[in-house]
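One structure follows; several queries about it will come next.
With one protein chain withheld, the remaining protein chains of the complex are depicted in position.
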Amino acid sequence: MPDGPYLGNAQFMQSLALILVVLVLAVVGFRFGRGQSIKVVEGNARRLHSLPGYHGLYVALWCGGPALILLAVWLSLEPTILKHLVLGALPTEMLQKPDGSPLGVARLELLLNDIRNTAAGNVASTANAYIQDAAARYQSLQQTSYAAMAVVVLSLAVAGAAWAFRFIHADFRARNRVEMIIRGFMIACSMVAILTTVGIILSLLFESMRFFAVVPVTDFLFGLDWSPQMALRADQVGSSGAFGAVPLFLGTLLISGIAMAVAVPVGLLSAIYMAEYAPRKVRAVVKPLLEILAGIPTVVYGFFAALTVAPAFRGLGESIGLDVSSESALAAGIVMGIMIVPFVSSLSDDVITAVPNSMREGSYGLGATKSETIKRVIIPAALPGIVGGVLLAVSRAIGETMIVVMAAGLSANLSVNPLEAVTTVTVQIVTLLVGDQEFDSPKTLAAFALGLVLFMVTLALNVVALHVVRKYREQYE
Amino acid sequence: MATAEQQVEMTTSQKDILSRQSRISETVNAGLKSRYRSEARFRAYGAGAIVLALVMLVLLFVTIIGKGYTAFVQTELQLTIATSGEALGIGNDRDAAALNRADYQAQIKASLRDMFPDVTGRKERRDLYGMVSDGAAYALRDALAENPALIGQKVTLQVPVASDIDMLHKGQIDRTVAEAERKVNDFQIGIYDRWVSMGTIGLHFNTALFTQGDSRQPELAGIWGAAVGSFYTLIVTLALSFPIGVAAAVYLEEFAPKNRWTDLIEVNINNLAAVPSIVFGLLGLAVFLQFFGMPRSAPVAGGLVLTLMNLPIIIIASRAALKSVPPSIREAALGLGASKLQTILHHVLPLAMPGMLTGTIIGMAHALGETAPLLMIGMVAFVVDIPMTPMDSATVLPVQIYLWADSPERAFVERTSAAIMVLLAFLVTMNAAAVLLRKKFERRW
């Protein structure tokens, strides 16, 4: 159990105040450093190696940096120390069970929670005198700790500033030092993206491995039955716990396929129209309107699909004698298609406008009409880019969650009939993970295995798509 | 080629060529009509595609606004309550503890009985009580807590009615349907009609929607809790993703040597931007919640997850902004003796800043509308209280929409639509700000 820093509301504010004071000190340090650097060269700033501002910054960094790091360390260690101090001061009978054996970690944690709550002024139902004392002690310790922290942090800030201050002279390479620090910071920041990927892969892999230890990979990837609701207790009979994900993959493909059947023609044709035919004015109005479609949150599309589109299709189907499920893949797919239209159209638009004008003019010169030019010259030339865009759109459709969670079904039917309800990978991830999570049952871990598949597939699609698009760009640059 | 051939032929037989030319123009002319038709057709397809997309957009908005505009008002009943210590069950006590334990519900029921002394049957009374929301008791409590001296006097309050009566008043319950098929029975409709004829029932602005947290009762449910949750989540996201994103972009665009390592980072960032958002939710669940033990349902964890999701977007936008600053600016600064970092901080970054901010705002709008990853980290609990700090349990606006959309009460449909309108209003504002920013500071070099 992690013992994170305990930050009550008041303490949060106090810490924030201290941070602000340190920052003010850093600003003061900056001014002093700058002033000092000018002073050492008697006002002749040109004699300085670095501009006065850098000397100031150097001082400010030394003033703020170590102090803030110390503050963070202090805040993260404080609760553990306070806990030991407070619990240590309690009489032994409070720390024992009635039979004299010592309390477990969890019980101590509860006791501490009680003390903290009492200290924070939250009414706990049964606060005995010991708890009251401990709470008072906790509070006073916290105050002492805060005071000590303030003193130490502030002195460190001043000391840091003074330390840096000593260095200031004409030849001091303040700028280089400051730049080095900033550069280090920037490198660290660009590492975050790598760390995210590593984090995703590791966490998905780790949990999936645990899953595959129970369910063989082949059963998962090629099994035709999906029935993850296993028995919870030994004396209960649940589903057999089949984890064959093929119905989910098929459902995902079906819905994404329908979405692409809507998005690709509509997106591509509108991109062509906008790029080649539309007058400037129309373009100026329509483009932002299409962008609105892209900006609408997916949960809104889900609501639209579940409450408007699906019943409409059902009614339509009934009127012509078709049995359309209320969670038909068709409704979810079409709404998802609408969502992806702007994505396809803006990518295709970029690609089409990037085709050099000389190719258009050459075609016109040979007497081709506009549509012939588009069909025979521009599209073939832009094809790699368009394919790349479509692949990106596919990866988006596969990973889309809210629309299918709200409008698609839950039952894992092995079906390609768009009028029936199918379920998707993302729907199952959500169903398995919302509510109770036990990280020791294959049911929960299965969600991570599905996540891994999802990540791998979209990753592959993205890599191919980005590669194609890049190649294409290079061709005309 | 063709011209050379023609020239050759021209010298041999002019007549032959003339006839050939006329034959060509004949075939061309013959085909012209169908070619023009196909041209027009193609053009129409394009226009049709755009119209189709726009029709969908309009349909979406019309549905949501059509369903939701009524949620901004709430039906309220003017109720005169003869308060008494007995009815409240507190006798003559007037202190805070007594006011806390008083049974306001019973007092409301008593006043409803006074209003309709002719209603006596157990079932009828229950139906009658069911027509007024639990919010009536809270309204009474607030009024009495403010002024305990009112106890023993007649108090007139505007209290919300139950959601079904609200629906009836808004005309969303069809009276012609058989009694068993509708949520409001004939007796309740009779009472409602008497209220209407008494003039005590009417529509008022729905303040609860904008000031309250979630509730199981639609007439008491509000989006304020979710809005505050969204605010904290976005603050955390912004505070982390903007500085990190900008710093990473500057490094990658301006400093990083071109080698395998930076290539890898670049490919990686582009890929991350296209990873499904739910995968980030899984990451958050496994790393932040399971490994670091962060609190479930807390905006801090939500903000961290959205930060990771948003970073690639911001980095890509910022790099594009940096790229658009012409090299001449950098060269001029370097030529005047500025260091690389000075060049960037003093010259390039300020010029690229509008572009970066635009990208950030768009990224934040994206984060505001995101739902799936937050479901993974438990931001779907039923939270009534308004969160006070980013560490408290909370939901966010889109999750609230999701929760309400799943609720069976009819009145939640209009409230869901209203919440969507509020969310869209925020998004439109943010996007408009981004567009304005771009317009205002856009430079053509």
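Note that the chains take the letters A and B in the order they are written out, and that residue 1 is the start of every chain.
Definition applied: a contact is a pair of C-beta atoms (placed from the backbone, for glycine too) under 8 Å apart; a residue touches a chain by one contact, two chains touch by 3 or more.
What we mean here is this: contacts and distances are computed from a predicted model.
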Practice item. Have a look at "Cytochrome bc1 complex cytochrome b subunit", "Phosphate ABC transporter substrate-binding protein, PhoT family", "Chemotaxis protein CheA" or "Acyl carrier protein" and point out the UniProt protein name belonging to the hidden chain. Key: "Phosphate ABC transporter substrate-binding protein, PhoT family"
Check your understanding: For the full complex, which residue in A:A161, A:L248 or A:A310 touches the chain that was left out?
Key -> A:A310
Review point. Pick from B:S215, B:N268 or B:S324: which residue touches the chain that isn't shown?
Key: B:S215
Review point. Among B:E331, B:D385 or B:E442, which residue is in contact with the omitted chain in the full complex?
Key: B:D385
Check your understanding: Taking the full complex into account, what residues of chain A touch the chain not shown?
Key -> 1-2, 4-8, 12, 15, 19, 23, 26, 57, 60-61, 64-65, 68, 71-72, 75-76, 104-107, 109-111, 113-114, 116-117, 119-120, 122-127, 182, 185, 225, 227, 229-240, 242, 310-311, 314, 325-327, 410-413, 431, 435-436, 438
Check your understanding: Hey, which chain B residues sit against the chain that's not shown?
Key -> 100, 103, 105-106, 126, 129-130, 134, 138, 141, 180-183, 213, 215-217, 220, 236, 239-240, 243-244, 247, 292-295, 297, 300, 304, 345, 378, 380-385, 389-393, 406-409
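In this section, only the chains that are shown with their structure count from here on.
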Point to revise | Complex interface listing, chain B residues touching chain A | key: 28, 35-36, 38-39, 41-43, 45-50, 52-54, 56-57, 59-60, 63-64, 67, 243-245, 247-248, 250-252, 255-256, 264-265, 267-272, 274-280, 282-283, 285-287, 290, 292-294, 308, 311-312, 315, 339-342, 365-366, 368-372, 375-376, 380, 388-389, 391, 398-399, 401-402, 405-406, 413, 416-417, 420, 423-424, 427-428, 431, 435
Check your understanding: Which residues of chain A touch chain B in their complex?
Key -> 1-2, 4, 7, 9, 12, 175, 179, 182-183, 185-187, 189-190, 192-194, 196-197, 199-200, 203-204, 206-207, 265-270, 272-274, 276-278, 286, 288-293, 295-304, 306-308, 338, 341-342, 345, 367, 369-372, 374-375, 392, 395-396, 398-402, 405-406, 426, 429-430, 433-434, 437, 439, 447-448, 451, 454-455, 458-459, 461-463, 465-466
